[in-house]
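Missing here is one protein chain; the remaining ones are kept as they sit in the complex.
Showing chain A:
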């Protein structure tokens, strides 16, 4: 958008100012190519560099014939194209479900994207090794397709496979953590302990569902807007395409804090308090690109509520595959042995495209914290009898030298029960403080900050041991950066696949590559 007020009045200094350039490109001869391939994006670059050289999507406009330049035509810019297939499908490299998947088409799309990466961004004079991060659950035929493109079309001598969850953990500076990868078709939550994936669960509450809910919201608002602004435009086609919904999600999607969400659900939805709701004017119309629709800012947070937290859906209607994110995270933590659980709960790591939605990381941390506080870890064991939240809050504070019932139960199972129970007890101790009502203004600290302070205090008490037993969110640079770090550090112990061998016998018929 052209924005040319006088430069003298421009406000330029912001706390978000991006860094001055990069910390130097390091791609010497022996650095490898690092690739992270997901359903929506391919990231590629060199190990030792903080950022990938390219992030490539798979939109329909990239899938056209050579010589088809319609994507560059001015008329195309207003997105007259309507979606025809299932929501977002023509933006995917692959589906996790192999049924109805044309592997040849996956190969074609991937080959084209990689060719772009190699010819426009890598500009190599000779083939290099590849460190490849693909989802560990990727089906074998898809993995074979990826490898055959790398080996067959790009003459890659060796491909090293790396688990994204482990890389995300490493890119957070950690060795253990609960990695929540809020991706496209599904969210994968993996408990990583000492660089091992120890537990993994999925839910379809992820980007695809989220963008679709955003589309629904936009359509609804657009219709209302037209109804209000006169009968003339009522006939206007208010179909919201995937492109539109996806873009609005990336630019305007945000996530409420627990407190905001709670206060919102209390008040009647119809009587929206407009005075706090800044209207955001966005261009939606395809026919007249300069006409805009005004939507209250708070509405852009609603899709996250419905899609990721399943607000408005009664719990009994939820299947195993569409659990809301905090519940799923809690369930995994609950199923872990005590020691890894205490470590992991203090290391919630968020990654995936949707993790960038402002407010989401904080919210998830809050939600998981609340679940842990209210339910404890007893639900799964039922012995000794479950303590209800009310009971607990009434119970007197106990120091760790006076073990609670819950502690006893866990230490039974604990092989080397040195720390786990202690951590849990300390968490309980800290609860009343954490639950204190947070300040409501957006600019101030949210409750999570108190958690961090708590963690710090506890750390000092524990004398340099790892933080555990509290709920903390940790920032990660993501799987690509993790691969880049590991690639340049050149540490051993890896799953390597050599070109010669693969071309001869494929992946072989032995055990799965992921072990």
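Quick notes on this structure:
Everything that follows uses one rule, which is that a contact is a pair of C-beta atoms (placed from the backbone, for glycine too) under 8 Å apart; a residue touches a chain by one contact, two chains touch by 3 or more; residues count from 1.
By definition in this document, contacts and distances are computed from a predicted model.
Hidden from the displayed complex is a chain whose UniProt protein name, among "General transcription and DNA repair factor IIH", "Rab3 GTPase-activating protein catalytic subunit", "Dynactin subunit 4" or "Superoxide dismutase", is "Dynactin subunit 4". The residue from A:215, A:326 or A:352 that touches the chain not shown here is A:215. When the omitted chain is restored, the residue from A:139, A:153 or A:335 that touches it is A:153.
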